[in-house]
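For this view, one protein chain was removed and the others were kept in their places.
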Amino acid sequence: MTVPVDLNCDMGESFGRYTLGQDEEVLPYVTSANIACGYHAGDPMVMDKSVRQASQNGVGIGAHPSYPDLQGFGRRPMNLGEEELKNFLIYQIGALHAFARVHGCRLQHVKIHGALSLMAATDAGIADVAAQSIAAVDPEIIFLAQAGSEMNRAGQDKGLKIAREFFADRNYDREGNLLSRKHPEALVKDREKTVERTVRALHESVVITPEGERVKLEGVDTVCIHGDSPEAASFAYDLRNGLEREGVNVKPLGEFVV
Amino acid sequence: MTVPVDLNCDMGESFGRYTLGQDEEVLPYVTSANIACGYHAGDPMVMDKSVRQASQNGVGIGAHPSYPDLQGFGRRPMNLGEEELKNFLIYQIGALHAFARVHGCRLQHVKIHGALSLMAATDAGIADVAAQSIAAVDPEIIFLAQAGSEMNRAGQDKGLKIAREFFADRNYDREGNLLSRKHPEALVKDREKTVERTVRALHESVVITPEGERVKLEGVDTVCIHGDSPEAASFAYDLRNGLEREGVNVKPLGEFVV
Amino acid sequence: MTVPVDLNCDMGESFGRYTLGQDEEVLPYVTSANIACGYHAGDPMVMDKSVRQASQNGVGIGAHPSYPDLQGFGRRPMNLGEEELKNFLIYQIGALHAFARVHGCRLQHVKIHGALSLMAATDAGIADVAAQSIAAVDPEIIFLAQAGSEMNRAGQDKGLKIAREFFADRNYDREGNLLSRKHPEALVKDREKTVERTVRALHESVVITPEGERVKLEGVDTVCIHGDSPEAASFAYDLRNGLEREGVNVKPLGEFVV
Partner (left out) sequence: MTVPVDLNCDMGESFGRYTLGQDEEVLPYVTSANIACGYHAGDPMVMDKSVRQASQNGVGIGAHPSYPDLQGFGRRPMNLGEEELKNFLIYQIGALHAFARVHGCRLQHVKIHGALSLMAATDAGIADVAAQSIAAVDPEIIFLAQAGSEMNRAGQDKGLKIAREFFADRNYDREGNLLSRKHPEALVKDREKTVERTVRALHESVVITPEGERVKLEGVDTVCIHGDSPEAASFAYDLRNGLEREGVNVKPLGEFVV
């Protein structure tokens, strides 16, 4: 039996007169779209267009909620109370949910954006709030987060379906965390290696550090395509082709995560 | 058989540090709440609280979407394209929809706010966009608008359930339109008369002008309580008691509009 | 020779449809107004009105800049880079400066608002950025901050005129810091005592702790009137009368701070 995997990418980060990302170039190769909800990027016009285009490409629709910070693109840490954070997430997920309904699809998943995602990856309290917000809106929504993060843990605790994210083009340390972007070995640039690493992660639940150590992963459901890289589309294309050549079944989370 | 009627009131128009309205005083006497969605007023904290309180009081939950204009409280006419308007409405309705789900209730109705409502009352194109936006999110949502308005017409055209609104404390002209607030006879201040007028509207589908003419209404499903009046709660109390004394069955739209 | 002191109060914190504070009641008794600049509160209409009213009452005009956070009223700590913070401050000070020009007055002072003020009181780097921003716009502007704070230090370092703020209705600890609001002795409620404490601070540069210790202050130029207290006007009235009775010369900072 072939192993399935999803390719997810941030989308819909344009705003008004401002264009960002290469959504149309990337859409043919990915299987899930994390769509901005107007807090760090996106606006109702962009959300409508993004959901429509994703849906037309058979790509799973996800909400990509954030801190309320358009000028800072959601990249500035904020100190919010738990109730506040929860309600900000419900608001955004609800807004995107409506666009999904309008286009006849369901909201497949939620992936948290930016500074809030970094906080929720390691802070159990914030991760719990995130999981709780998703479950409150619709317990069928998949919670997409880095494998091994507090978000994955919190999602399981709340009974959510979870999607464990792997970074094919990033190196990990021996604790299974991503190397800082400042580390000289942070990036895996060789496209063949990114395919090889993903296949290994899928089949053996293992990633190899720059020092050659084998580190155990919990499992992998989706690979992150960095939408803000100028090479997003070409990376998605190469990775998808490489994975399919290796017999991996690339398809949306909603078709296999249970 | 007793005739039913709903009493609706705008709510959740506080924002952050700013408090507006007398939601808690009014809630015991009304049956439907039009809750701001963050565009002219309200924020996710206020929306959450408003939905919870309305639900605890057995009051029907409605979205009260607006032009995007917090500083102008949605009272400034804006020139938006149809697509833009549609997506702004979907966004807001979706956000409130999520809070309804979170509190275990459904979104009973939508009532448009402020300058957009004034435009949509007489502009068929805008009214059509409003009705279309509601239908796109969920065709079961009731569209609440002034009896005889283009919104009521548009809602019917799109197959929506509609709720025809009556203003018990406002005088009408012989065309069935509200007298301008500047007209000396604009307001009906006598509480007994507001009861009497509502009963007549319910039983005979008639309103009497200041000159004594009987004007035909299409029908009445809900009476507007002006939440921003300091007398909102006392008016709601008197009107409800008066109506119940006259045998009218005061209850949420969702229980009788089909 | 009589000793001078200023009474300062936050003002102009209304926004659009939302009203906050008792500006008109307080204005006759204070001598300096800290006017919100649109980031945590206030809008151009409110700024215009506040500057006009302050000016008509002979009250010194001050900018009251904040983090950009209307929904959180500037009370949520934010993590901003130094350049960002500096430019946010310049923007707000400049905007208020223009309203001062329009009304024929100069910008007398700047007082930082909310969470940013709390940070800048103890964080030397943030205090330096604040002082630098003020100096960059106009080195004649007085920097108003709590006596002994990092802001006072930074203002002196940058060659700014500084105004040292005293809290007549708050108790201090032996280090000269305000007791936390949660402390049972935090507030000094007796109006006569607030006069007495201010006079002592002005004449002897001393404040007495709840335990009876005499703590040295650097000096006092202005006393804070908490505009968001329902008793703001009556407190300002009593304090001003009491101070004048004791021979203190209550007048705007701009008339005596050098």
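All chains are identified by letter, namely A, B and C, in their written order; residue positions are counted from 1 within each chain.
Here is the rule we go by: contacts are C-beta pairs under 8 Å (C-beta built on N, C-alpha and C of every residue); 3 or more make two chains touch, one makes a residue touch a chain.
The model shown is predicted, which means the values in this text are computed figures rather than measured ones.
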*asked:* According to the contact rule at the top, which chains on display are touched by the left-out chain?
replied: A, B, C
_Can you say which of B:Val3, B:Leu80, B:Ala186 or B:Val206 touches the chain missing from this structure?_
B:Leu80
*Which residue among C:Asp123, C:Asp138 or C:Asp173 touches the omitted chain?*
C:Asp138
*Using the touch definition up top, pick the residue from C:Gly94, C:Gly176 or C:Pro210 that touches the left-out chain.*
C:Gly94
_Contact with the hidden chain (one of A:Asp10, A:Asp23 or A:Asp43)_ = A:Asp43
*Touching the hidden chain in the full complex, which residues of chain A are there? Just list them.*
15-18, 20, 41, 43, 70-73, 75
*asked:* Which parts of chain C face the unshown chain closely enough to count as touching?
replied: 38, 44-45, 47-48, 83-84, 87-88, 90-99, 101-102, 136-138
_Applying the definition given at the start, please give the residues of chain B touching the unseen chain._
68, 71, 76-80
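We adopt the following convention: only the chains that are shown with their structure count from here on.
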_Topology of the chain contact graph, where touching chains are joined (line, ring, star, complete, other)_ = complete
*Between chain A and chain C, what is the gap in Å from one C-alpha centre to the other?*
46
*Between chain A and chain B, what is the gap in Å from one C-alpha centre to the other?*
40
*Where does chain B touch two or more other chains at once, residue-wise?*
none
